[in-house]
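Worksheet for the structure shown next.
A single protein chain has been removed from this complex, and every other one stays in its place.
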Amino acid sequence: MSEPLRAAVIGAGYWGPNLARNFRGSPDWDLVAVCDLDEARARKVVGDRSTVEVMTSVDALLARDDVDAVAIATPAGTHARLALAALDAGKHVVVEKPIASTSADARRMVQRAGEVGRVLMVDHTFCYTPVVLRIRDMIAEGTIGDLNFVDSVRINLGLVQPDVDVFWDLAPHDLSILDFILPGGLQPVGVAAQGADPIGAGQSCVGYLTLPLPGGAIAHVHVNWLSPTKIRQMVVGGSKQTLVWDDLQPQQRLTVYDRGVHLGEPLADKTTTNVSYRIGDAWAPALPEKEALGAMVGEFAAAIREGRAPRTDGHAGLRVLEVLEAVSRSLADGGRLIEVGSVDAAGVGA
Amino acid sequence: MSEPLRAAVIGAGYWGPNLARNFRGSPDWDLVAVCDLDEARARKVVGDRSTVEVMTSVDALLARDDVDAVAIATPAGTHARLALAALDAGKHVVVEKPIASTSADARRMVQRAGEVGRVLMVDHTFCYTPVVLRIRDMIAEGTIGDLNFVDSVRINLGLVQPDVDVFWDLAPHDLSILDFILPGGLQPVGVAAQGADPIGAGQSCVGYLTLPLPGGAIAHVHVNWLSPTKIRQMVVGGSKQTLVWDDLQPQQRLTVYDRGVHLGEPLADKTTTNVSYRIGDAWAPALPEKEALGAMVGEFAAAIREGRAPRTDGHAGLRVLEVLEAVSRSLADGGRLIEVGSVDAAGVGA
Amino acid sequence: MSEPLRAAVIGAGYWGPNLARNFRGSPDWDLVAVCDLDEARARKVVGDRSTVEVMTSVDALLARDDVDAVAIATPAGTHARLALAALDAGKHVVVEKPIASTSADARRMVQRAGEVGRVLMVDHTFCYTPVVLRIRDMIAEGTIGDLNFVDSVRINLGLVQPDVDVFWDLAPHDLSILDFILPGGLQPVGVAAQGADPIGAGQSCVGYLTLPLPGGAIAHVHVNWLSPTKIRQMVVGGSKQTLVWDDLQPQQRLTVYDRGVHLGEPLADKTTTNVSYRIGDAWAPALPEKEALGAMVGEFAAAIREGRAPRTDGHAGLRVLEVLEAVSRSLADGGRLIEVGSVDAAGVGA
Partner (left out) sequence: MSEPLRAAVIGAGYWGPNLARNFRGSPDWDLVAVCDLDEARARKVVGDRSTVEVMTSVDALLARDDVDAVAIATPAGTHARLALAALDAGKHVVVEKPIASTSADARRMVQRAGEVGRVLMVDHTFCYTPVVLRIRDMIAEGTIGDLNFVDSVRINLGLVQPDVDVFWDLAPHDLSILDFILPGGLQPVGVAAQGADPIGAGQSCVGYLTLPLPGGAIAHVHVNWLSPTKIRQMVVGGSKQTLVWDDLQPQQRLTVYDRGVHLGEPLADKTTTNVSYRIGDAWAPALPEKEALGAMVGEFAAAIREGRAPRTDGHAGLRVLEVLEAVSRSLADGGRLIEVGSVDAAGVGA
């Protein structure tokens, strides 16, 4: 195996420690430093009896020669500035989701990465779970038949936040998964969103998001901060098979129902629809239990080494962000179906 | 106990046999006759070695003196005609859901029942299950606190029908439950619906229905004919407790999470929202396992004997129907939020 | 289809009504009469507006010409007397489990049925469920490989009885299933039983039953009246596949794990065992949801018409009873492993 690449993590808050742990545990990486304005917080991530460096200056970090790549786990509003600086310093970059706080920023990041020839990756963590990889394969191989619908529920007692609504907080997970499993990525016909703020938090705490897809299928996402019962379930319905992913059942995360609905030729009498059902067995593929972040840092290293785009690259992050922006516009317009990227897509080459 | 009331069932198709079985098994009722245009079908419901009469003429049935009440289990388009005739003949009437195929019809039925002083009831079956009664009580008693959201999922491999979409087929269940458990009945601020017909059936096979409620809460219903996996779940989120009803878990149908989200006074620094969480135990009330239809026919008898409106009366049926009509208008208008009853509510005294 | 056979049910207590309902609903049968010492109880089973006769005399019932077969649903101690009388009167007989209260009685019943050429069947209801049929097939076809173990749990808040312990009350279900699914029937090497009576009921309320099987496999049964949580689960472990039947999961009653353990040639160094594991997918066969008793009365009719032994014949009932007798002897002897039928098997021709 080649020499490990050298990484630094910027941001020691909620997600940074997970990134640091996975860089440390990976044979592909050598974690050189953790950087945070709060030195004690960074120190806690590094731990005692460690020679990983603790830094408080991003500039100093980016000036180092012994750092090949940085992982940015800071608030979304700072992603663009930090990522652009890192790219300019010749570092490869992986950023937390969402890729940025505006699609204009995201486009700048994508463009700059291309210019400087560095990898720009978004940590769409779920795309590195064995179950999502399997779902993607089953769709791509056509075993589920034509896609009919995708229904995703992600509800939990969540951290109500002052500046981000439940769509921007949780839906990036669902949208990045959709972007990953749908052939051609997430390209909805439009976006319609309904939200509610029953507790007076100042932004939506319960959200419903409908995405008509090309070809007549429909995707729907339910995100909710106010549910004390946790549900994380995605149903992918096809004409031949339907997949049910229940992420809270580690013993049987994915169930494949070998059943489907088929519409035949119209009947002469028109009194009944010529629909046939096929009821077959269900099965649960054996899936490895691997930490997704471990696979993510592995893919980051592989993309760097092979000089190719990573699985969840900047374009994927941008597509997700454009849907989020359309959500906000739909909410502001009474739930009307909004075209994605319609506002300023004209001048964009992403 | 007083003498049993005498019932007849009209319609021996899908639901009629269930009604007949429950009238037969009830101490409140004596099933006198089953009526269907198809005599053999009616005979099959009655069975051998039985003196319950089989009839093929509704007129002859309604002319009988020994029938106090009729249960109408025929296609929705025939409900109004049959129910009006039965009321005019002095019979008490219970009809299958939906009460009628138009709200104008339903209003006529409600008005006629009032005029002739007979009971008009809708068989909103789920409102007679122990679990729904318990949910209604918990909301009414205030134990869940303020209502935040209701999320209902009813998906299954369904009988795609040529003349009824998935909203009209399945959502009456969810809407009648909402009408029953919400204090004051179902009075949404509006209705927004999104549907999809990915198999080219000619009407929506997957449907999403959003109902903003007065006071900032939101209700949402997902109905789906194309899912081979059956899900019947309703989450009722309150400020103090959240109820999760999973109808496919007979061992623990209802779980009450003694947890909630509370929004306090705004914080001075505005950087975080002042939200507090309470994490308590979950509990599952012991619920009797009783067949809902048995309770329904019991309520029908009690309403007749006590000269009062039944729990799910014609007005309830009308409220549900008006929401369904608004759903159709929203679908035709690209998912726009539609006011319920807005088209012709002006001239109606229901 | 040929004319229906004519049945009567003797005993209108706990199980009789279920039998009556299934004879009535079967195209193979015409239910002629229900007989019970308590006329009102029998009347309640028959219901109003019915011409099924209510009788209080078994002698009168057995004297009738228009009854082909009787179903005996009375206490176990009366089974032998009633069944022998019915066989002598030329009736075919199905009896509730256990077939009788002593194996001597059961042998007499089996012998008499042979002499008079009538069907003697035991209502081992579970053997008529789709899931047990499927398990039997999978074992018989060799798809699970060599049988390693069977583990059955049947616990529930049960009716503690004054004269029957938990083994005699509940284990007949497990033993009859074992007898049905094991190739060659239930022929254990021995029986060891441990019981407990923590509430001072006078007999075992919690019971554990171990049955070493020929070839090194082992079966084990846990029966328990004192558990308020209901568990009905059977695991059938084979060298290639393992079956898990959870009867309280109607959505996925049977799961087949395509995994197994294989012992290879001994290793040279002896420090580790040469065991290999195969981890494959799990799958859940689609099973019809049919009432087992309906299939049972159908098999009863088919055996009569075809002049053959039914699937759960008197011999099966006898094998189960002999294990129960061995259980009692093991309990009385401190849990020692007891040979089945060892006491008086010598003089018996069953």
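Note that the chains take the letters A, B and C in the order they are written out, and that residue 1 is the start of every chain.
Everything below uses one rule, namely that a contact is a pair of C-beta atoms (placed from the backbone, for glycine too) under 8 Å apart; a residue touches a chain by one contact, two chains touch by 3 or more.
This structure is a prediction, so every number in the text was calculated from the model and none was measured.
Trainee: Out of C:27, C:184 or C:198, which is the one that touches the chain we can't see?
Mentor: Here the residue in touch with the unshown chain is C:198.
Trainee: Can you tell me which of C:206, C:292, C:327 or C:340 touches the chain that was removed from the display?
Mentor: Touching the chain that is not displayed is residue C:206.
Trainee: Among C:15, C:257 or C:283, which one is in touch with the chain left out?
Mentor: From the options C:15, C:257 or C:283, the contact with the absent chain belongs to C:257.
Trainee: Of B:248, B:284 or B:332, which one is in contact with the hidden chain?
Mentor: B:284
Trainee: On chain B, where is the contact patch with the chain that was removed from view?
Mentor: Counting over the whole complex, chain B touches the hidden chain at residues 252, 255, 259, 279-286.
Trainee: On chain A, what residues meet the omitted chain?
Mentor: 24-25, 30-31, 47-52, 229-230, 248, 250-251
Trainee: Give me the chain C residues in contact with the hidden chain, please.
Mentor: 146-149, 151, 155, 157, 159-162, 192, 194-202, 205-206, 208, 210, 212, 215-218, 220, 222, 224-229, 231, 235, 237, 239, 242, 244, 255, 257, 259-263, 270-273, 275, 277, 279, 282, 334-337
The rule is simple: only the chains that are shown with their structure count from here on.
Trainee: Quick check: how many Å separate the C-alpha centres of chain B and chain C?
Mentor: The computed centroid separation for chain B versus chain C comes out at 41 Å.
Trainee: Taking each chain's centre as its mean C-alpha position, how far apart are chain A and chain C in Å?
Mentor: 53
Trainee: What positions in chain B touch 2 or more of the other chains?
Mentor: As it turns out, chain B has residues touching two or more other chains at 229.
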